[in-house]
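All protein chains of the complex are present and in place, except for one that has been dropped.
Let's turn to chain A:
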């Protein structure tokens, strides 16, 4: 066989893909759209590392904090910068006040000059928002004149809300406070730490789980129009083509379809890239320029997709005997065997087993073993499902006519049905495993704050304790505020310097202190020791015993080796009054002294930090915005935080966000591809369906039959997916050294989503079914 002959056969197949009139074009278009959607998602995946690193680079370049214990000395190259980041409803607004101290002060990335006092530079999206008139309350908070725009170099994405405003009189504070003195922008300690092994494993699993259904769908899409192709090949056999030639022609046809799919995919990706700049996904936006696929990975996609298409076609033709007399008989299908299908997940388990418990030791997971193991588990779903569908439908008896038609069709070609729902089953199995993994390790990345959001919804950290009183009063008068509690805190040690134990001193009037503890009686000048059976560790209790020694002095703001403290002595009374901490205290972690203002030595006041806790009427629209505006008026550098019962690691949260974005894309792809594949199946049966209607079959019967044909395999697919997903989830949890628990509502929700996608797609196919079953479908001219 010459290469020329080979090329001729492939070329003939390629011609079949694009000729054959409307029918042929529709078939090729469906394949191209199916493959194209998969390719677009693959290209997006290859571009993700670039997006992440580009955003990370911007983030590092504009980092504006130091880890200096003491403020830098003022110079002609220093800049005072205050973090005034805020929120507008659910959107984060990055804000900074800038005060250059000399001509060489560093400019933030994306900015070519400093704004003068009363002026600000804004990101395009913030400019748009402020100009829209929809954000009047935000405009009140940012009363500066807009004099310029921040460039892309200083922004994570085109929809990011950022401003830099000019300021005067900022006071630098060391140790991570909101005002810093800088000589340069950029992360002072770039992140070189090794990634958390469990998080890295989760990243790998997320990628495998999200890409696997894409591969399954590409494989399904290249098999569109298989029956018609077989008839065409039979005609070729009649005129002398041998079996091998027909296979090469089929390969050429698949190759052409997949190449067109690649072009469509690249087109979809580029179109998506163009609009990527105008959309925000879960609060994040991206510059289209960031979405550049890695050339090597893009090349891999370009080669792997056509190769996969040819391979799938040739594999699919194994069971087909194409005879010259125009008769295509499916070779008597051998009963599907279970043993090798079971081996796949077992092999996956064998690969993952050696890594059990490794999450504990902080050791690395072998990423190749993780990928291969998870892949084998998920391929196990695609291998087991046809066996399961075949066995299950073989036992079903005909009932009502629609059921009868569906069961018989499934019995005749259970493979087609299993292929159709394979993608959904794999996606659901992967999602269940991931969900279990995320739920199982959440405890490792989530910290309980002990705070009760029903008692206070906002916590405002003021830049200066002297603002506590005015701030609490102003906030109390704000629309929608039910109560505000002002407190000031400082640290308390048993020695003036290098204290071994540290407690808190919390200063507030009696009413405010009662928000923390049950006070027996209280008037200004009183001091209480805070106690409670439920709070604190052994270490907390030991610290308390060390610092609160009746009759001895304790020291407010003790100094340490490299930090100069005020070290103000305060006498611990002989008869110290104890106050029991409230179970719902506003400061659940507080441990130390509660002091009324008159009992606090004047000299200790500069050491205090002020905080205001706010209780609001949350039913009032924009109530948080009113409070933020009041706080910004009283203290422009105030840090306002929402009170939450838990705090979650940022990396864990962004991984989870990434997974949700990816899962949404995959589900959309699955829905769209499933729709395309069902339409293709209907199209192939159009004439038969028209004939059935011609002799009086009710369309309802046909519709129900289509529904059963989807419902049966998807039910089996989801049962299998739940079993494999939970198995894989348990394995991943054992690897992470986390307790294996199944969150049944999550499992039910995910299988429900899978079922919902199939049901929605089936319902969407009903109108085309009704159109296709019109009797004029019998016309041939």
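Everything below uses one rule, namely that a contact is a pair of C-beta atoms (placed from the backbone, for glycine too) under 8 Å apart; a residue touches a chain by one contact, two chains touch by 3 or more; residues count from 1.
Keep in mind that, in the parts below, contacts and distances are computed from a predicted model.
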Quick one: the chain not pictured, UniProt calls it what, "ABC transporter ATP-binding protein", "Peptidase M48", "Paraquat-inducible protein A" or "ATP-dependent helicase"? "ABC transporter ATP-binding protein"
Can you work out which residue in A:691, A:711, A:730 or A:766 touches the chain that's missing from view? A:691
Pick out which of A:701, A:736, A:751 or A:765 touches the chain that's been left out of the picture. A:701
Looking beyond the chains shown, say which of A:97, A:142, A:241 or A:405 touches the absent one. A:405
Given that one chain is not shown, which residue among A:294, A:413, A:466 or A:649 touches it? A:413
Tell me where the left-out chain touches chain A, residue by residue. 329-330, 398, 401, 404-405, 408-409, 411-413, 687-688, 691-698, 701, 775-776, 778-781
